[in-house]
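Structure below; questions to follow.
Yeah, one chain of the complex is gone here, protein chain that is, but the others are all in their spots.
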Amino acid sequence: MGLVPLAGLICRREWLLAVRSPAQVLNPLVFFVLVIAMFPLGISPAPEVLARIAGGVIWVAALLAVLLSLESLFREDRDEGVLEQLLVSPHPLPFVVLVKVLVYALLVGGPLVLMSPVLGLMLSLPPATYGTLVAALLLGMPTLFLLGSVGAALTVGLRRGGLLLVLLVLPLYVPVLVFATAAVDAAQLGMPVRGHLALLGALLALMLVVAPVAAAGALRVTSEE
Amino acid sequence: MGWLATWYHRWASPPWFYQMSGRWTRGLMGLALPLLCVGTLWGLAFAPADYQQGNSFRIIYIHVPAAMVAQSGYILMASAGLVGLVWRLKVADVVLRNCAPIGAAMTFLALATGSIWGKPTWGAWWVWDARITSMLVLLMLYLGVMGLGSAFRNEQAAGRASAILALVGVVNIPIIKYSVEWWYSLHQPATFRLTEKPAMPVEMWAPLLVMVLGFYAFFGAVLLARSRVDLLDRERRSRWVRSLVAEHAI
Partner (left out) sequence: MELDDRPLLSGLGFCLRAGDLVQVCGANGSGKTTLMRALAGLVPLADGEVLWRGRRVQRQWSRFRAELLFIGHRLGLKTGLTAEENLRLVAGVKAPVVARDWRQCLLAVGLGAAARMPVWQLSAGQQRRVALAQLAVSPATLWLLDEPFTALDPQAVAWVEAQLQRHLLAGGVAVVTSHQPLSAHLGARQLELNVQDVD
């Protein structure tokens, strides 16, 4: 089978599963909104304060929502033996992982990106920055999922894997967080954001190459347990 | 290339590693202790005080070497991971797993001394300085490798999983460092920074050099000593360990 039909099969499978049990996709979204709603309650409802922290708050919440969803990236496949079948299939595992992670990023991360302008509105972010906010999320979100897939693959077979996953992945998220929030801040100050977005794009390009290979290697290791 | 093959075969063999690491540990420790004693005395008692920070600057004689060793420790760990993954060497696995706790300890030491230094310099125990923040992230990376390694039941899988994580970490470290420095410069332009000083006089950096060498030797000695014990434990069923035990049995 060629790689394109293979990718088609994986996409179709993930799509069907997401449609059958939408909770997997919707839970991170609900989490994302709820976490953000806590900030005005915890800090201050004053629009100028909220506007100042909005970019960072939205990004930290997105980071946590992605982390929350990562545990189920490979877990079910492993428990059902589907992962084992992928490991013994003749197809290049990094490619299979790449497709799976990107589909997952689209299904779980997509709604977060779509929701972000609404949340920006609720946090009194000036409307002129929404474009940058969405662009940064579009470029940064796949990187989060790709980096996270390595952590998910490393912890998939472990008891107490969930918390460990957070410890493994969160430090690696620092650059995405820094560049993305800087982009939103720059947009708020009316400064150019191209450079920040370019850095996010470069990170994404790097992770598109590195992460699937590392995650595939990790899946082979954890299947030994 | 012949010497490389021989060298590789020797270091790949656990009994040889056990024997040689014993000698190296003693040698490195013999080097580390005098260097650390001389460096500490020299740095704390004889080096001149800083014109700006007074005596509080003297903490760099611990802070800087610890930070340097912590950073190179991660690179060493990742290199061991690469060797272990490519050539499936047990010795590399053992070195990797034992590098993490020492590296984490060094990172913690650097963070703690940095924080103590921060009090007289900035008037606060914790400042989100670029260097300190990167060290904090490095500590988390080390803790991740340690946590992952201990979560596996299968030693071999633990070694390879830690190796993959260390390699992914080492790819990300320069990016993290750069991003944190950039973030810092965005938020706090042009303030006084730790360790970035214009031209230190010789009387100041000479003891620092001694301390750095001492720290590296100490790190090497502790790493080899730990790896040695760990290797014995993992190879406890092999013939060479049994005969070694039989030799030393009373």
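Read from first to last, the chains carry the letters A and B; within each, the first residue is number 1.
The working rule: a contact is a pair of C-beta atoms (placed from the backbone, for glycine too) under 8 Å apart; a residue touches a chain by one contact, two chains touch by 3 or more.
Not measured: the values here are computed from a predicted model.
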#### Entry: Residue among A:Val82, A:Val118, A:Leu163 or A:Met191 that touches the chain left out of view
A:Val82
## Note on the structure
In the full complex, chain A touches the hidden chain through residues 1, 5-6, 9-10, 12-13, 16-17, 20-21, 76-77, 79-82, 84-92, 223-224
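FYI, only the chains that are shown with their structure count from here on.
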### Query
Which bits of chain A are touching chain B when the two form their complex?
147, 150, 154-155, 158-161, 164, 167-168, 170-172, 174-175, 178-179, 182, 185, 203, 206, 210-211, 214, 217-218, 221-222, 224-225
### Query
Quick one: in the complex, what on chain B touches chain A?
85, 137, 140-141, 143-144, 147-148, 151-154, 156-157, 160-161, 164-165, 167-169, 171-172, 175-176, 178-180, 182-183, 186
